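One chain of protein is taken out of this complex; the other chains stay put.
After this line comes chain A, so read on.
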Amino acid sequence: MEAFVKPGEKNRLKERPERPVKQELQPRVVKTPDGQEITVEPLKDYYCEAPPRVHPPAYAKIVEDLFNWARAESLWILGFGTGCGAIEMRPLMTPRFDAYRYGIQWRPTPRQANLFVISGYLSVKTLKRAIRSYEQMQNPKYVVGLGSCTINGGMYWDSYNTIKRLDRYLPVDLYITGCMPRPEALLAGFLELKKIIKAGKGEGANRYAENFDWYKANQKQVIHDWDMPDYSW
């Protein structure tokens, strides 16, 4: 599981045998109420197959700086707790730490969020969902790895079912170390992320688009039941 391909290199691992496509994802013919017969192809109809595109900061520098300031001061976190670290997010919403003071808010849908906090260990099953959620977020988007599990696997180092290094699957902007990091550490991390964004270095979405093949190869290496298109929007 740890033999990874480098950027630009072809996947050297032996191709795994194709798994049969799930019943509900197979193309089928449906009869409409007025008697027409139409073909439904879930993998094509329900997803967009266009690969991600690099969105350059196309504005004058002063405008881009203003936008980056706005992006930094308005971090909308996707409310998706992937591991035990998610429990440290709750005190941030509540009176004790109150992250709303810093313009940090939680959104329930990936479309509206632009910060994805991978909170702790990521099992392979969750990774699949995390990838799809990440790809549905709009550019520019940021990923924060929370806890040692996202850096080197942490206490799940020799687990058969969790990933070790998050930045091989998603472009990580910032890590917050600790097991668990306390809410203070999270706040400090978010403030540090603001500095990164304001400096114009929060270009993770573009890095993902540039090295798309490498990320996909890594992702497909651990996710064996890949029953979705390569890119969901």
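Rule of thumb we're sticking to: a residue touches a chain if its C-beta (ideal position, glycine included) is under 8 Å from a C-beta of that chain, and two chains touch if they have at least 3 such contacts; residues count from 1.
Just so it is clear, contacts and distances are computed from a predicted model.
According to UniProt, the chain absent from the figure is "NADH-quinone oxidoreductase subunit H", selected among "Cytochrome c", "ATP synthase subunit a", "Response regulator" or "NADH-quinone oxidoreductase subunit H". Residue in contact with the omitted chain (choice from A:T39, A:T94 or A:N152): A:T94.
Summarising the interface, chain A meets the missing chain with residues 48, 53, 55, 57, 66-67, 70-71, 73-74, 79, 94-95, 98, 100-101, 103, 105-109, 111-112, 114, 138-140, 205, 233.
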